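Every protein chain of the complex appears in place save one, which is left out.
Up next, chain A:
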Amino acid sequence: MEIVQHILVYITLLISVGYLAYKFVLPKRLFSVGKKSSKACGQDDCGCH
């Protein structure tokens, strides 16, 4: 049981550190791969070209 508790602590710690890194350190573009920006202009009838 104690080992399970230790594992859970380390998982929680990793999530916390990971969350802070995601929030403040890692560049946002790492997480936007494959996502199309809502502002992207894919066609030529939008008035921007």
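By definition in this document, a residue touches a chain if its C-beta (ideal position, glycine included) is under 8 Å from a C-beta of that chain, and two chains touch if they have at least 3 such contacts; residues count from 1.
One rule holds for everything that comes next: contacts and distances are computed from a predicted model.
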item: Chain left out of the displayed complex - its UniProt protein name, from "Circularly permuted type 2 ATP-grasp protein", "Threonine dehydrogenase", "VWFA domain-containing protein" or "Ferrous iron transport protein B"; value: "Ferrous iron transport protein B"
item: Where the missing chain touches chain A, by residue; value: 1-2, 4-6, 8-9, 12-13, 15-17, 19-20, 23-24, 37-43, 45-49
